[in-house]
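Following: one structure in C-alpha cells, then a few remarks.
All protein chains but one are shown at their positions in the complex.
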Amino acid sequence: MDRSILDLWVGVFVAAGIAALLILALKVGNASETFNVGDTYRVTADFDNIGGLKPRAPVKSAGVVVGRVDQIQFDNERFRARVTMNIDKRYQFPQDSSVSILTSGLLGEQYVGVEAGGDSQNVKDGGAFKLTQSAVVLEKLIGQFLYSKAAEGGDAKK
Amino acid sequence: MLDRATGALRRLGRQCIGAIWRLGYASRFFAAVLMRSGTSFRRFRLVIKEIYFAGVLSLIIIIVSGLFVGMVLGLQGYETLQRYGSAEAVGTLVALSLTRELGPVVAALLFASRAGSAMTAEIGLMKATEQISAMEMMAVDPIARVVGPRFWGGLISMPLLAAMFSAVGVFGGYLIAVVLIGVDAGAFWSQMQASVDLRNDIVNGVIKSVVFGVTVTAIALFEGYDAPPTAEGVSRATTRTVVTSSLAILGLDFVLTAFMFRGA
Partner (left out) sequence: MENLVEIKDVSFAYEVRPVLKGINLTVPRGKVVSIMGLSGCGKTTLLRLIGGSLKPTRGEVRVAGQATHELDREGLYALRRKMGMLFQFGALFTDMSAFDNVAFQMREHTDLPESMIRDLVLMKLDAVGLRGAQHMMPSELSGGMARRVALARAVALDPMLIMYDEPFAGLDPISLSVIGDLIRHLNDALGATSIVVTHDVQESLKIVDYVYFMSEGVVVTHGTPDDIRKSDAPFVHQFVWGEMDGPVPFHYPGTGLARALGVPHA
C-alpha cells in the first residue's frame, strides 16, 4: 500500500468523521442554545403545583427561550414547589413579572413562561419572582367542569 | 445416578471457573495493551495504517447502511406519526433515534462484523503461521507492535463511523420525508433542532460509540491473540468475536441508556 495514498484516505476519513460530528452538533442539535453557567443568573419562583414541569425545561418569554429550569424542590415549610431557573444574563426582567407554567401545544411538554411587569427594578441573581401561576392540572379542570355542570343542573331544577 | 448429577455439577463448576479465568486473562491482556501503548503513539504511522484498515474500509458499509436506516426511519416514522397529525415530528424521530441509539449501536455492530472479525482473523493467522513467535524471538513485543496500533486505530475509527452513520441517516430521513413524501422542510429541521440536545443526545451518543469502540476492538484483538493456531481455531475465534461483541454492545447499550437517559 503506497504510503501517500494511505495517508490521503485516512485524512479524508478523519475529516469526514469530524465533519459528521459538527453537522450533528450544529444542524441537527441545538448547540447554539446551550448556555454556559457563567452567562446566566439564578432566580427562584414558588408554585402551588408545577404539573409536569421537569428540570432543563425551557423558560420562555414572548415565546423566545430565555433560560432553563435548573432545579425543582419541595419547600416543606410552605408546602409549595420551589423552581430554580438559570436565565441568560442578556435578559433582565422587572421584579413584578409574573411566571406561569404553560404547556406547548395541547399535549406537549411544559415550560415556564415569563410575562414582564412594569417595575423599574429588575430581578437580581438569587432573587425570586413573586407572582406565580401554577400549572393547569387536567383532573382539576374536569372536576371544575363537572361541578359547574351539576350546579347548573341543580339551579335549573330550582 | 448420583454420579451423573455430581458429574454435571462438576462440569458446570469447571465451565464457570474456566469462564472467569478467561475473563481474568482477557483483562490482563487488555491492561498489557494499554500499558504498552507507548509504541503506538511514538510510531503513529502504525496507528494510521490501522485507521485505514478498520475505519476507511468500513466506510462503504456504514454509509450505505446509515442511509437505508435513516430512510426506513423516515418512512415508518411518517406512517405512524401522520395518523396522529404529527407528521412534522418525523425529523425529531429520525434524529433522536439515530443520535441516541441507532447510530452508535448499529455502527458498532457493523464495525464488529467487518473490522472486528478482520482483526481477529488477521492476528489469529499471524499466530498460526508463527509470525507472532518470530516477532518475539526478534525481541519485538508483539503486543506493542501488532495489537496496540490496531486497538487505537479501532478506538479512533469507531466514534467517527457512528457520527457518519447518524449524519447520513438524518439525510436519508430528510430524503424520504421531505423530498419524497413532502413534509415541510422548515418544520422538519426546526422541530429536530428544538428537540435534539447537544449535551444530552449527541454527546451521549458519542460517549456510547467510544465505549463500544473500546469493547469491540478489545474483544476482537483478544480473541485473535488467544485463538488456537489452527484453521479451525481461527475460524471459531472469528465467530466468537462477532457474537461476543454484538452481545456486549447490546448489553452495554442498555446499561448506558439507563444511566444517561434516566428521567429525561
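For clarity, chains are labelled A and B in written order, and residue numbers in each chain start from 1.
Here is the rule we go by: contacts are C-beta pairs under 8 Å (C-beta built on N, C-alpha and C of every residue); 3 or more make two chains touch, one makes a residue touch a chain.
Everything numeric here is computed off the predicted structure, so don't read it as measured data.
Asks: Would you list the chains present here that the left-out chain is in contact with?
Replies: Spelled out, the missing chain touches these shown chains: B.
Asks: Out of B:Q131, B:N200 or B:S235, which is the one that touches the chain we can't see?
Replies: B:Q131
Asks: Go through chain B and note every residue touching the omitted chain.
Replies: Residues of chain B in touch with the missing chain: 125-126, 129-131, 133-141, 145.
Simple rule for what comes next: only the chains that are shown with their structure count from here on.
Asks: Mind checking the centre-to-centre distance between chain A and chain B? Centres are C-alpha means, answer in whole Å.
Replies: Here the centre of chain B sits 36 Å away from the centre of chain A.
Asks: Taking the touch rule as given, give the residues of chain B at its contact with chain A in the complex, in rising order.
Replies: Against chain A, chain B makes touches at 48-49, 51-52, 55-56, 59, 95, 99, 156-157, 159-161, 163-164, 166-168, 170, 189, 192-194, 196-202, 206, 263.
Asks: Can you list the residues on chain A that touch chain B in the complex?
Replies: For this pair, the touching residues of chain A are 1, 6-7, 9-10, 12-14, 16-21, 23-25, 27-31, 34, 54, 56.
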